[in-house]
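A single protein chain has been omitted from the complex, and every remaining protein chain is retained in its original position.
Lettered A, B and C in written order, each chain numbered from 1.
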């Protein structure tokens, strides 16, 4: 932390700030400049809360220096974390992993058709929602436990790893029994109770970046999970909310190299939710590969026109083949 | 819903879209224009999911017309909802309600000092967090049940109505016993499990707008609560996330008249979280009054310098007096 | 500037950075911490360009400390600047100034009706566009010189101060002859050629904040004008672009107290462009007054239904009376 004093800060004000720094157990180091004094806060083990000092008289600005995350940081853990799921290694310099499937499990028939098609194409990770967080209380919310049973069934039959979402502590228990990877969705990225539950899980966690989350916040959310003892965390960029409305969300692909620099955790990309329409899923997938993503989470549906949710952004099997070809 | 066809859409494509509209139980009404055809979707009771049609061949755009909320809408419920808490009426044309107190309950002494000071000034609603959602797992997370006991104590002694936050289903039960108003924080605005729990509560709910939530999404979140049977909902604008970094969040005061036009629910403003520093709390409070807010949620702390969280944005008692004077 | 080194930065890297700091004429002051070293850059007279050092080996981050503006800063000029136009003092603790009129000058009749109505109500500053920057090349772009003649006419007849926009160097000359205040619009806030021209002008300048401009950028744009010798600058908040679409732009009222703290220049608010619809203009105007704005720029049109641009956001004369009453 660097505390920048105002031009006209008095000696008494500077001394008071230094006293408060000491009172919190840190060591103040004044740096007198030509125009104003700054005070370095030293001796801290983690980040210092700016609000402790920013309202003191004579203080102009408090500038944080140390990042708040430890376990997820590449500085403390230089080597890449590789999370292996159903034989697919995700992370480091491993080849791009593919997770595909419908937005929501809608019926046994729908799920079996997708699962069988994926297995035939050599894809080993299936996504499909049993519990769907939906903006409106009046639309399809997922088949719940019934969907979990269907997922368990195709998991066995087609030897697929299953990625599916938990939306609260209650559903986490059920999802954990079936899933190989428990997904925490964008709207729950800062649901700290759910993150703590994920930290106590024996399953890998796919943590999606929130719609307005900074990279620091995403890494801090992951820190909750690692601090709980679960180190098998996969991060996911799925688009953020900006003024731009030509896609459903703005896919921030720069997040991938930034996270890879700052953290050892793997990061995948979900182009389907960002695009909001299947037409842009293939170019965005190729871009995600180019930028260094460790995997893709792609919506595939045998009959998008009849999908109960997000049909517009799902690839048909034919288009999914085109994607695999071009990758 | 208006489905806009491409310039060169064929008759077969137009017919296929109309067929799909009928298959979903709606009535298509083609409107041939000079340049292209549009198809109005009629006969729907609520909003139509754009993704049902937007991926059909020949479709250029699907434009929603009907809003998805019903119970919160002023169209279906023209009169203002007034929520009365501890004798304070919030909503309609009632005078500005004041809710004040510390960000977090930190000690019996701190809480009693604030509570006593509020009571002496005639303020009847106390805010104070027992469970604090925090970005980092390593910082103060609130005193939990201990804080709830202190809140219960000052509630009785000073006859204050208590507003405090629940962060998951488990803490909701405990908070509900003590609080007059259960707060759902910005990060949980789309925690649909928590919203459903709030819908089954016998207490009033303060629902804060999410950092990246549109007004439609805020109203849809409230719709979950009303649909559960709890109509005592107070909305709260507390700043949204934008590119602008001169305040912690950008206080979107236009949300107040927009919500008042679209909905019958009361809406209050939290200037403290938006400002991030006490210096701007008074002007933003006066602005909130000017724009028509039904109330203010203001952080007040007897010794902000020693606060365990968000001290920088708390008013001292002297500055709180200045605020009350100027209001 | 504070240069933060990486955990594992070598002594050679630290020395190289210090050498480069000296090469640019500054003085490096190393601050060794428990975890890493930071280097304070001292001896600079203005801000230091972060890009000079941020790509050096071993550097983690470069954190700017000094702000880049001087003439507009309250630190170098503590007293309020008051800009007086046609007898109306704008700035400091003067009463709220009102600037009103149509978006665009459309006809002699329209302009005279508004001007006469304003004069009758004691409003002494008239706004009205002769040159209109429009997103599309195919819509009404303003009456140009013809409009300037009409403005000159009503200015004389009704003794009104005229505020009108210049969109490039060529129109600036013409506008300057007629206007009491030359407006630089939001889209031109970083048109540095135009800012330099404004710096050489003998007329007061109304500088609107850009749609995605930070407060620092707004103040730096004003610095161009003051550096050119023209100190009569009025800043204007008119809404910024965010994800929120319930108003045309998100009016960032917190900009007013922030600018008033950082700068001595007056700041007014344009609620009409932000709202995009007349219904929210009155509440936003009252909010602007509450937050401490020095003035309002309000669109008023005798017959909004027939306006050639922005009719939806214009107040009728009856509603303008209501606004004046409530202020």
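Things worth noting here:
Here, contacts are C-beta pairs under 8 Å (C-beta built on N, C-alpha and C of every residue); 3 or more make two chains touch, one makes a residue touch a chain.
Every value quoted in this text rests on a predicted model; they were computed, and no experiment measured them.
For the chain that does not appear, the touching partners among the shown chains are A, B, C.
Considering the whole complex, the residue from C:124, C:208 or C:241 that touches the absent chain is C:241. Within the full complex, the residue among A:3, A:215 or A:298 touching the omitted chain is A:215. One of A:147, A:207 or A:253 touches the chain omitted from the figure, and that residue is A:253. Along chain C, the points of touch with the absent chain fall at residues 20, 46-47, 49-52, 54-56, 68-69, 133-139, 167-171, 187-188, 190-194, 210-212, 216-217, 220, 223-224, 227, 240-241, 277-278, 304-305, 307, 309-314.
The chain not displayed touches chain B at residues 2, 4, 6-8, 29, 31, 33-35, 38, 40, 42-45, 61, 63, 65-66, 75, 241-243, 245. Not every partner is drawn; the one left out touches chain A at residues 212, 214-215, 240, 242-247, 250-258, 261, 274-275, 279-280, 283-292.
The rule is simple: only the chains that are shown with their structure count from here on.
Both copies, chain B and chain C, contribute mostly matching positions to the interface they share, with over half of the numbers common to the two. In terms of their C-alpha centroids, the spacing between chain A and chain C amounts to 38 Å.
Rounded to whole angstrom units, the spacing between the C-alpha centres of chain B and chain C is 31.
In chain C, the residues that reach two or more other chains under the touch definition are 242-243, 245.
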